[in-house]
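Just one protein chain is left out here, and the rest sit where they should.
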Amino acid sequence: MADQARRSGINWAGLAVLLALLVVWEASVRFGLIAFEFVPAPSSIAAGAIRLSREGILFTDLLHTLMSIAMGWGIAMVIGISIGLLLGFSSIARKFGLASVEILRPMPGIAFAPLGLLLFGFSLQTELVVTVLPTIWPVMINTMGGVANIHPRLTDVGQTLRLSPTEIVRHLLLPAALPSIIVGARISLSLALVMAIVAEIVGNPAGLGYGIVREQQAMNPDLMFAYIAVVGILGIVLNAGVLAVTTVLWPASTRSMA
Amino acid sequence: MSDPVFECRSASVTLSLSGGARPIISDINLDIQQAEFLSIVGPSGTGKTTLLRMLGGLLHPTSGEVRVNGAILTGPPEGVVIVFQDYANALLQWRTVAANVAFGIERKLPAKECTDRVNAALDLVGLSRRAEDYPWQLSGGMQQRVQIARALALRPAVMLMDEPFAALDAMTKAGLQDELLRLRDQTRTSFVFITHDIEEAVYLGDRVAVLKGSPGRIEDIVKIELPSLRDQISTRQMPEFLAYRYGLHKAIGHG
Amino acid sequence: MKFRFWALITAGLGIALSAIVVPVRAQAPKLVTVRAAYIPVVTWLPAWVAKEKGFFTKHGLDVSLTVAQNLSLLPGTVGRQFEFVPSTATDLIKAVAGGLDVVAVSGEVFETEDNASTYVMVRKDSGIKSAKDLAGKLIATPTTGGVIHVATLYWLKKNGVDPASIRAVEVPFPNMADQLKAKRVDAVESLEPFVGALKAAGNVQLTAPLLSAGKEVVFPFWISSGEWAKGNKSTITAWKASLDDAMAFIKQNPDEARQILAQYTKLPEAVVKATPFPTYRTAITAKDIEVWANVLREVGQLTTTVDPQKLVAH
Partner (left out) sequence: MSQRLPKFPFLGRLLMQLPSPLGVLPLIAVLIVWQILQKGNSPYFPPPSAWWSGIVQSAATGKLLPACLASLQTILVGMVLATAAGVMLGVLIGLSRRTARALGPLLEFCRAMPPPAIVPLAILFLGYDERMKLTIVVISAMWPILLNTASAIQRIHPILLDVATSFHLSFYERIRFVAIPSVMPSILLGVRIALPLTIVLTLLVEILTSIEGVGALMITAQRNFQSGQLYGLLVLVGLFGFFLNTVFSMIQAIILRRWPPRSIPA
């Protein structure tokens, strides 16, 4: 209610918490409580970030990572939702496919980095292999769960209203499963971000992930942490963005989201 | 007359909704005596549920005051329990019927006494045989009886009921209505019973309060002088019953 | 007679043809395209110098250099994405033992007694003075199966310490100083220019582990696919000649070389200035690799036999 109004504005409370942590960090470095070469103070990280953005390199790296997140997430969405719907709606698919999916699920995506490297070299494709594989699962499971949780009566409703099977799926079942799919999509998105960064650290020398490695190798911890900070801020922005988009497109489905 | 269990003195509730502050009920004055059955009727949107939530201590009056046994009400009062219309959401679906009935007393009473009270309450509502089932395995009427049993197990002085039978079929409803009256006589509990069904209000009530307008106000309180032993068929055919019914319809504006 | 006649004619035509062709080539040299990967550390400076100073072009090569993060993943990309990639003896031997068709084509850096670049370092106050003191300790290494760690294990073994008694964890070079300082590890295997920083922070060197394998041992070098190496000998020769020129240039113009180093590694100026140049050399023989095959076998990381002759392109 009153929160609803506040929601659209800037989240001052959240910013205050972040700021307080930064102050504590700054103080611990200043007063020598943390004294490591590779843990710089927030002020020097900020200075580093400004330097990087002046050079324009930060922006180029950010763009690359954004693009690979978008592509990786997009591909994972298509695959994950398709398999999820198939497994959710078809008991035959579940019978003959679920166990295979469950075996593939716990395999670490990063183990496929060498395979990606072999097939695609140090390239965007390798990055996508590493990003897409783990990103598929959350949205797939949530889609399957969303479909399984649809009340059986909904199909009856559709039949009474003389809807065709495709209409029942389109107008009744998919909307009913949508909130669950959206939650899965959100989990997948942050996973796509993490995995894209990981891929850039181990496989594809580009983007924010490589920025972290590059500045680490170049012994510029302030710049390295500047990249890490940008990754974190990207996480906040992406989440807020997804929330805003889903609120506009499907107001009913986001009622419950944090 | 003895002191009232419940007193409302010019109580009003204003809620802040998305459209701004809106008065829901206004200037409510009510007394409820021990073992009295007070029905409250009114068209939808007159703040019946808000009134009940205020009596139950879930909402604070914006102005005026509510007293229970003479003390100003600040939260849910001891000895007052609410039975909600929406039984499916009011029950703890993951607890058995018996565990649901025990919910209000299990933390306050020794296990033995608790079990006795649960069994007694289930007996009263006729659900002893379903004690180990889960609510989602029961019909709507049975679930509502579980909620009533849960309220009874507390041995409350006052039961506040919010259209408890609205979603039930006529047969179940009639059975539960008679059970309530029997319970009142057995336990001397006071009832505040909200309904939009005028016949039900007259059949059950010692008095019927009419809530009307926006914000809702008590328009009239009608004393129902029917034989205390009510009967679903004969009582409902008495000329007095029909007269009350007619009068209340008029008062509400169904003319 | 007839045969002789035709032989003469053929020979004559051949000479005439080459007389026409060769000058044409010299006039408009067509550059051979070569793709190579590198890691942004001082080791690969000659390639950058060769690129920046035009030595590759001079020798008829059009080289594209691509940065990579991880040396150990590189052998798999040979022949697909790259013609030349950096590698080490341990990686090469293990790759060949694993069935990959890769060979060493050109040397790069040699670890020598008078110019060592790799050290096992410990805290000054750690009380660790010799190999014996390291028994049962936790050591930070860039790669557990890499040449530096294998050399360290070999050094321990030679000094009577069971390599199995050492626990190793992987830490990137730049993070080693802090890990040592925080006492999370007892010793680190570090490399210039990080050794300089470690020394400045008050740590001491225990040994130069690579030298336990010999007085002058091959460190990183260039590899290519074996199949490709057979058919492109001239390209390999041109590659080595370009690097030789670059290595000579580095020796004569260290300041300018350091500028190129800064450009490619983005290291801070002070570090660039303090970075010593390792011993660069393009000549590499089967003997150089064999040393490491023996070391690997000694520390139990190689059980199959490999023919060192097949590990180097001839």
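Read from first to last, the chains carry the letters A, B and C; within each, the first residue is number 1.
By definition in this document, contacts are C-beta pairs under 8 Å (C-beta built on N, C-alpha and C of every residue); 3 or more make two chains touch, one makes a residue touch a chain.
Quantities reported herein were computed from a predicted structural model and do not represent experimental measurements.
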{"item": "For the chain not depicted, the shown chains it touches", "value": "A, B, C"}
{"item": "Contact partner of the left-out chain, one of B:Ser18, B:Ser44 or B:Asn89", "value": "B:Asn89"}
{"item": "Residue among C:Asp178, C:Glu216 or C:Glu298 that touches the chain left out of view", "value": "C:Asp178"}
{"item": "Sites on chain C contacted by the missing partner chain, in the whole complex", "value": "72, 75-76, 91, 94-95, 97-100, 138, 143-146, 168-172, 175, 178-179, 182, 184-185, 301"}
{"item": "Residue ranges of chain B at the interface with the undisplayed chain", "value": "53, 56-58, 75-76, 78, 80-82, 84, 86, 89-90, 92-96, 103-104, 107, 134, 136-140, 142"}
{"item": "Residues from chain A at the interface with the omitted partner, ascending", "value": "3, 6, 11, 13-18, 21, 36, 38-39, 88, 94-111, 114-115, 118, 134, 137-138, 141-142, 144-145, 147-149, 151, 183, 186-187, 190, 193-195, 197-198, 201-202, 209, 212, 228, 231-236, 238-240, 255-258"}
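Criterion: only the chains that are shown with their structure count from here on.
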{"item": "Identifier of the chain whose CA centre is least distant from the whole-structure CA centre", "value": "A"}
{"item": "Euclidean distance of C-alpha centroids - chain B vs chain C, Å", "value": "86"}
{"item": "Rounded Å distance, chain A centre to chain C centre (Cα mean)", "value": "38"}
{"item": "Touching two or more other chains - residue numbers and ranges from chain B", "value": "none"}
{"item": "Contacts with 2+ other chains: residues of chain C", "value": "none"}
{"item": "Complex contact set, residues of chain C against chain A", "value": "37, 40-41, 66-70, 73, 76-77, 80-82, 172-175, 177-178, 181-182, 194, 197, 201, 265-268, 271"}
{"item": "Chain A residues within the chain C interface of the complex", "value": "36-39, 113-114, 117-118, 121-123, 201-203, 205, 210, 213-221"}
